[in-house]
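Got a structure for you, written out below as structure tokens; questions coming shortly.
Only a single protein chain was left out; the remaining protein chains are all shown in position.
Letters A, B and C mark the chains in the order given here, with residues in each chain numbered from 1 onward.
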Amino acid sequence: MKPLFRKILIANRGEIAVRVMRACRELGIASVAVYSEVDRKALHVRKADEAYPIGPAAASESYLRADKILDVAKRAGADAIHPGYGFLSENAEFARQCAAAGVKFIGPTAEAMEKMGSKTRARQHMKAAGVPFVPGTDRGLASIAEAKEVASRVGYPVMLKAAAGGGGKGMRLVHGEADLESALLGAQSEAQRSFGDGEVYIEKAIVNPRHIEVQVFADEHGNTVYLGERECSIQRRHQKVVEECPSPIVDADMRRRMGETAVRVAQAAGYTNAGTVEFLVDQEKNFYFLEMNTRLQVEHPVTELVTGLDLVHLQIQVAAGEPLPFRQEEVSLRGHAIECRIYAEDPDNNYFPSPGKIEMEMVPEGPGIRRDSGVYAGWTVPIEYDPLLAKLIGYGETREQARVRLLRALDEYTIGGIKTNLSLFRRILRDADFCAGKLDTGFLDRMMAGEAGAALKPDADIAAIAAGLFTVLDGVPKQANSVVRVEESTWKRAARADGLR
Amino acid sequence: MKPLFRKILIANRGEIAVRVMRACRELGIASVAVYSEVDRKALHVRKADEAYPIGPAAASESYLRADKILDVAKRAGADAIHPGYGFLSENAEFARQCAAAGVKFIGPTAEAMEKMGSKTRARQHMKAAGVPFVPGTDRGLASIAEAKEVASRVGYPVMLKAAAGGGGKGMRLVHGEADLESALLGAQSEAQRSFGDGEVYIEKAIVNPRHIEVQVFADEHGNTVYLGERECSIQRRHQKVVEECPSPIVDADMRRRMGETAVRVAQAAGYTNAGTVEFLVDQEKNFYFLEMNTRLQVEHPVTELVTGLDLVHLQIQVAAGEPLPFRQEEVSLRGHAIECRIYAEDPDNNYFPSPGKIEMEMVPEGPGIRRDSGVYAGWTVPIEYDPLLAKLIGYGETREQARVRLLRALDEYTIGGIKTNLSLFRRILRDADFCAGKLDTGFLDRMMAGEAGAALKPDADIAAIAAGLFTVLDGVPKQANSVVRVEESTWKRAARADGLR
Amino acid sequence: MTYEILIDGKKSKLELQLIEQGFRCVLDGREVPVDAQIVAPDILSLVIGENGRRSFEVTRERMNDETFVWVGNARYAVEVRDPRARRTAAASAGDAAGPKKLKAPMPGKVVKVMVAVGQEVEAGQGVIVIEAMKMQNELKSPKQGVVTKITAVEGTNVNSGDVLVVVE
Partner (left out) sequence: MTYEILIDGKKSKLELQLIEQGFRCVLDGREVPVDAQIVAPDILSLVIGENGRRSFEVTRERMNDETFVWVGNARYAVEVRDPRARRTAAASAGDAAGPKKLKAPMPGKVVKVMVAVGQEVEAGQGVIVIEAMKMQNELKSPKQGVVTKITAVEGTNVNSGDVLVVVE
């Protein structure tokens, strides 16, 4: 069998670089790591077949430097580049440079990225493909009369937004017609002040939406499929924290409708390889196109576990020109998977990032548990990059089984030396709304605002006894010889040590 | 929801005890460990909610002592006992004592075990249920004429076996009628000498059979299902080494026929809970009943991965009186799983057991990999028990994907301080016959007899350089403070140390 | 041997006496049957009790100059005072009256020093901003007083536990 590629450069770091390298190893393809000055000892360098330094710690001087990465690809003789997520993964110019250098970019074409890169351009393409958007106007409102007409047509509450806007300026949430006129005037003058442009338009306000995304895959022969959805409503500071597949509220019919819409989005952009179409879903389960992510997502493992597919293998196969090895009707979802993103952040300090040296790591294993990690005990998590340490994914026959398996795995998981958000997941996974599948993008803020239930610390006595015993046993000399006699107990050594005092 | 049980005692040790405890934790049930004198620090004691000593290292004084175990169950207030595999798991008397003590034995009834415990009794029950056996006679041959008649009816080659036999005494393989008479006389006189009983019978000789088994599950309400098969032909000294699901040669029709036969076997015995029906399969894919294992098998994870079910959860649910939560037609196999049994044994010394202290363990993780382990770095593997350390299981969309994922995981797996058979799996999984699915019970002996291909050692230069560097770096003092400056490299410290010399 | 042990600030008295099969353990006057084994560096397996022998895995974590133990999912700050070293321990226990050091709670880059030497500060007043992983964190004065020393320099990296400012 001809190998798909000879050598793949992974233009990334952390868990995703390791995950791609594992796929390369499995497919008999050599892997090339690149690393910044602070990443020489990183796990992705240890796991690679070759490794090249690309400059200082700042990503702008290393992982974002297309020129350096292409230079390494040339030196190493790599015939493909996997960009992972983040960094250069959605950079059309980089994809174009790869093509020019004769190195296959494992992802969509630069053209497809550009079609999706700008929200307004994406919107035009998608409208043409009949993709649903949040109802409203695209252009500025000419009068209060028009505003009233549109608002009553789409239904209250509505959101007024500055056309030139961003950052919440010129935005107003309006609950009924009585408030519309003053809100419009306020929004227009704020927009004028902020952006020098008073144009304001209306969208239906989606209250407490769910964030649900559809995984799509397209080969280079015109075949495009959807691979189920992911529920990503549990977010903090617009960052996903927990994702699952399938969504607790999506049934077979809704899945098909969302999936077919997502496929139309991909086809309208001439999309190839893995991509994700994000939707907002309102409380009546209407879904609206939000944007397309033109790369592999962090949360792809939940889709892998439920579809039984390996998305990175598929990415590499499709990039090598192979057709998708299955048709839409052969894709089936079985069971349920939930992912927790383990971050280096301090739960006692508003989840502020907590880089530093990992002094200890006890990791979970066993039935239904997958861990994709980018770190190890002894590794110093640098201050320069994303705080994602690892992803812990639980699979089960049912959502409930996936949940309890994850809780069991969290019990087995300890990271010492730096702070992590492990305790957050213990709380989320036991939350009544979570258990009931009642999720929306406000879930996490509501949970955090609620009773913390004062971290359970029932074993202070045990802690006290253990603290004393650790102190006593520290005084026991380590054996010079690492082979310990079966019969020889810690106690005998302690007794001898005591005798010496 | 009422918990299934309040507290389960696990009457076992090693990986299976840990695996059952994980299920207990997931189901909200407290777990009770028992341990012998050498197992105080064993992983199953560390993972349990409660732990009780039950005597000296010898299993006959501890793990096989029904009285001690039932006494612990009473003291701890356990309302169920999970026996794991081995030890007391197939001991009908123990199951009966549990029932008498009011503690639920998680497994079949004593009566069902007894029906299956004796091969001749099992054979009678199975004949009545129309289960296929290797063709031949059940009773002694009256004459050479009868022998010729039976042999030509079942077809050559045939096996002559002493009715009172065992250990190969009084056995003869006969390839054609010309050899039959002298072989029969020889077998009869050998049987007479060995057992005081010259009775000899004929069976069709199954040449290079496959060993394929069917997982069955029965609840206490009369529902019995089969959960696919496992191919277990790769054996050494009659011990399974690699198992997979599904079998490379079983198609949907054969699976249904084997499955329905296995269900008839279970029903004929009034069987409940998890059980396995073992078959010999000849080269024409005829299958013959061998025996029934009335417990959870070591290799159950491959069935779990391919069916998406958790067999230990199911065992506990069924033992608590719940009906099976699915019907036969809802069971589906998806993908392929392969298990490697990691043993403490020395590949350079005829795979002789190698207990001792595990000084180092680097374990594989990531997509499609499950590891069920009973050990940890720092643990001393005792000399008294089975050498199974852990099970490494690979899952994939296809058999090939499972295979390459396992090979990748084996690359990530290092155990130091004791010898293990990890290298054996690297060889098996790359063997051409294995890759082609050409398996039978002679596979492993043939492979071992073939070219070892002289263990590949292409990196002696790297080893030499590393050995020197380790020696130099040993001279570098460890920092007193565990916090290492990001900027401070090993080299600077080495330079300082050098300067001090 | 008797220890004074602080768990999350709460004081206990622990007596540990070496006996044939391990330790005799008395916590605040109550005898607790304990079977303890070190299973790996900083990991202790404890079985507590006679009937109802509960099994615990306790992990010790050292972070900068603090020590914590994990019992299951819960993390406890611990301080052990050896009676023989009592004077030292007592002397080093800082109180509100002395100088207080503000230490970096995590590695990062000092992006702003908001005070000057000699300046009066309130307890809880922001004095330093550290950036890590693209987020900024304002560190606050540990007490009311006067800034007597500033070791943090804007634009430089610091490690977890480094002293940044001293307030007296």
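In the analysis below, contacts are C-beta pairs under 8 Å (C-beta built on N, C-alpha and C of every residue); 3 or more make two chains touch, one makes a residue touch a chain.
Everything numeric here is computed off the predicted structure, so don't read it as measured data.
J.: According to the contact rule at the top, which chains on display are touched by the left-out chain?
T.: Across all of the complex, the chain we cannot see touches A, B.
J.: Going by the contact rule already stated, which one of A:4, A:59, A:76 or A:242 would touch the omitted chain in the full complex?
T.: Of these options, the touching residue for the absent chain is A:76.
J.: Have a look at B:109, B:294 or B:354 and name the one touching the chain we're not showing.
T.: Checking the options B:109, B:294 or B:354, the one contacting the hidden chain is B:354.
J.: Could you tell me which of A:4, A:17 or A:45 touches the chain that is not displayed?
T.: The one listed residue touching the chain not shown is A:45.
J.: Kindly note down the residues of chain B that lie in touch with the hidden chain.
T.: Against the left-out chain, chain B lists 344, 346, 349, 352-356, 359-360, 362, 383-387, 410-411, 414, 416-419, 422-423, 426, 455-473, 489-491, 494-495, 498.
J.: Pick out the residues on chain A that sit against the missing chain.
T.: 33, 40-41, 45-52, 75-77, 376-379, 482-483, 485-487
Everything that follows uses one rule, which is that only the chains that are shown with their structure count from here on.
J.: Looking at mean CA positions, which chain is nearest the middle of everything shown?
T.: Nearest to the common C-alpha centre lies chain A.
J.: Can you tell me which chain pair comes out on top for contact count?
T.: Highest contact count among chain pairs: A-C.
J.: Calculate how many whole Å lie between the centre of chain A and the centre of chain C, each centre taken as the average of the chain's C-alpha atoms.
T.: 34
J.: With chain centres defined as C-alpha means, what is the inter-centre distance between chain A and chain B in Å?
T.: 38
J.: Nearest whole angstrom, what separates the Cα centre of chain B from the Cα centre of chain C?
T.: 47
J.: Would you mind listing the residues of chain C that make contact with two or more other chains?
T.: 37, 62, 107, 157, 159-160 - these are the residues of chain C that touch more than one other chain.
J.: So which stretches of chain B touch two or more other chains?
T.: Residue numbers touching two or more other chains: 482-483, 486.
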